[in-house]
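For this depiction, one protein chain was excluded, whereas all remaining protein chains were kept in their positions.
Chain lettering (A and B) follows the sequence in which the chains are written, and residue indices restart at 1 in each chain.
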Amino acid sequence: MGSRSSRRRRPSGVGLTVAALLYAGFLIVLPLAALLLGVIENSGPTLRVLASSEAMGALSRTIGLTTTSLVINLVLGVLTAVVLVRDRFVGRDVLGWFTDLPLAMSPITIGLAFFVIVGRNGWLQPWLEPLDIKLVFSFPGMLLATLFVTFPFVVRETVLVLSEVGTSEEEAAATLGANPWQTFTLVTLPNILPGIAGGAALLVARALGEFGAVLVIGGAISGVTDTATTFVFHAVEERQLFAAYGMSMVLVALSVTAMSAFNAISGSLRR
Amino acid sequence: MSLPRSSKFFYSLMTCVGLAFGGTACRSKVEQDTLVLAAYTTPREVMGAFVLPQFKEAWRERSGKELEIQESYQGSGAQSRAIVEGFEADVVALSLAPDVQRLVDAKLVDTEWTQGKHEGIVTESIVVIAVRPGNPKNIHDWADLARDDVEVLTPNVRTSGGAMWNVAAIYGAAMRGHAGVAANDEGAATELLGKILANVRVMDKGARDSIVNFENGVGDAAITYENEVIVSQRDGKAIEYVVPSSTIVIENPVAVVHAYAKKHDRVELSNAFVEHLFDPKVQAAFADFGYRPVVDDAARRTFPAAKDPFTVRDLGGWDALQKQIFAPEAAYDRAMKTVTK
Partner (left out) sequence: MTNALSPPRTIRAIAVAWVLALVVVPVFALVLQSFAESPARFWHAVTGRAAWDALVLTFVTSAIAATVNALFGTMIAWVLVRRHLPGKRLLSALVDIPFAVPTLVTGVVLVALLGPQARIGQLLGDWGTPIVFARPGIVLAMLFISLPLVVRMVEPVLADLDPDEEDAAATLGASRWLIFRHVLLPAIVPAIIAGWLQAFARCIAEFGSIAALSGNIPGETLVASVHILGELEAGDATAAAAMSVVLLGVALALQPISRALVTRSGAHG
């Protein structure tokens, strides 16, 4: 009797564990292992294709979009998060709702929304045309779409951390005579950095992998608006599987590295 | 004031990198022209391997300037609409004339584009049926594609020019009485089309996507351009093709997008490019890649003949076909209705 109840206190659940591990293994590990193997087996031709100007151009555009979005949305994301948590005004909840909106939208829908505004027959065309500003089939247009897609991540993570942290330290700083800017940079910011870093991780991963929206708004023109993801898309169409798998591997590697780095920063800052 | 060695190394590395980038940036400011080419999906190889490098050479000799060509390949219909929506291409090479007509209607291409050489048609081909080596399912003509045991590939007519040629070929062959159904019977032609569409497993956005899927093992037969199969064979893929007894002659147009060429000040360059496509050497290259050249005797290979080749004009022209087949509620829509259960 005693041994039975102590066995119950630590249920074994081996079957459950095995099932869970098998599921994760087959669903996630298998495809990635296949990708890795495919790239390693054909590393020679893969590297040659990746070194081509077309591949490098596409990759540089993706990195450009990612880093620019990161910088802009870090600043504006933190700013928005502060407003959402610390400020009170009519419409604040609506602001928060709109901030989350991009997460609910399909990438194609996002591309379409911008297309409707900046396309040749779009709303803003009467203003853009005389200024000779091209937002469709161009890098700036793709940047807009990427900014849209990645905006919620930093905001949400920062909001989470900011709400947790509370205002006691900042109140203390205020009583000691610090102005709002000092309070923010010296007290608030260090406290919320872990959240910001976490948001940055998600942002970078999302931006690197963006496909549908940049396809619609950019047109994936070789050498002009091709990104790493549309490069993979074209490579599959052109039967160039080395190029497709190679660039895929590069994207996954970049994404995993960036996410790990930011998450590590976030983790070490929390302690 | 001496920096630690690691810093010195770092700064000199950065300087080198900076100079390298600056150098490349400088180099690109040397006299360079740009040409933007918008094409349908299939001429990728022939453009990349021969036509474009050849033209860059010719342009360098003619003008002394380096030429950068930006290329875009997607379904002919989609490409045409992209240009209407703001994709500023200088030259278009599309699958069928209506896709150029759309640009004329949008006032981007001059109406005189058909007055040029060969009425603006740069290459020809025929619609064929790609099959597996040895033709295991014994597919020889359109009626075979309607069989229960055959899986077919053909692209989506809304985006792909090739898809439109395919449908026109089936419909035309049926109307001419060569597809196993009564001639001039719209209902029978629609029914045959419906049966074939019911066997379609994947409806791709472009002819190229379609043939790639076929190469990857999808389907028993793919309705496609003859040149697509030949390019695929060039690439070492194991596929063959069957010429149906009655099939349509594909005519691929090319035109300068005058509105954008003028805007970019590249009219001379664009016209030169279009001219270049009719050069016998280029036509021969097209032939190597499976196209039937429009310039006589340019081909270095012989092409199989169809028993009853017909053109769009034989069917009443694209306007008639649009009304009969591709308009809403016309033959294609009616055929598709019988497909979805």
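The rule is short, and it goes like this: contacts are C-beta pairs under 8 Å (C-beta built on N, C-alpha and C of every residue); 3 or more make two chains touch, one makes a residue touch a chain.
It should be emphasised that the depicted structure is a prediction, and the values quoted were computed from it without experimental measurement.
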- Which one touches the absent chain: A:Ile63, A:Ile133, A:Leu193 or A:Val236? A:Val236
- Query: Considering the whole complex, which of B:Val150, B:Met203 or B:Ala299 touches the chain not shown?
  - Reply: B:Met203
- Note on the structure: Full-complex touch with the removed chain, picking from A:Pro31, A:Pro45 or A:Pro190, is A:Pro31
- Checked against the full complex, the residue among B:Asn156, B:Ser232 or B:Thr247 that touches the missing chain is B:Asn156
- Item | Options A:Leu59, A:Ala205 or A:Ile221, residue touching the unrepresented chain | A:Ala205
- Task: Name, in rising order, the residues on chain B that touch the hidden chain in the full complex.
- Result: 75, 77-78, 81-82, 84, 156, 158-159, 200-205, 213, 215-218, 336-337, 339-341
- Task: Determine and list the chain A residues touching the chain excluded from the picture.
- Result: 5, 8-9, 11, 13, 16-17, 19-21, 23-24, 27-32, 34-35, 38, 76, 79-80, 82-84, 86-89, 91, 95, 98-102, 104-110, 112-117, 123, 144, 147-148, 151, 156, 160, 167, 170-171, 174, 180, 183, 202, 205, 208-212, 216, 229, 232-233, 236, 241, 244-245, 248, 251-252, 255-256, 259
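By definition in this document, only the chains that are shown with their structure count from here on.
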- Which residues of chain A touch chain B in their complex? 115, 119-121, 134, 136-137, 219-224, 234, 236-239
- Where on chain B does chain A make contact in their complex? 36, 41, 44, 68, 70-74, 82, 84-88, 206, 208-209, 212, 215, 235
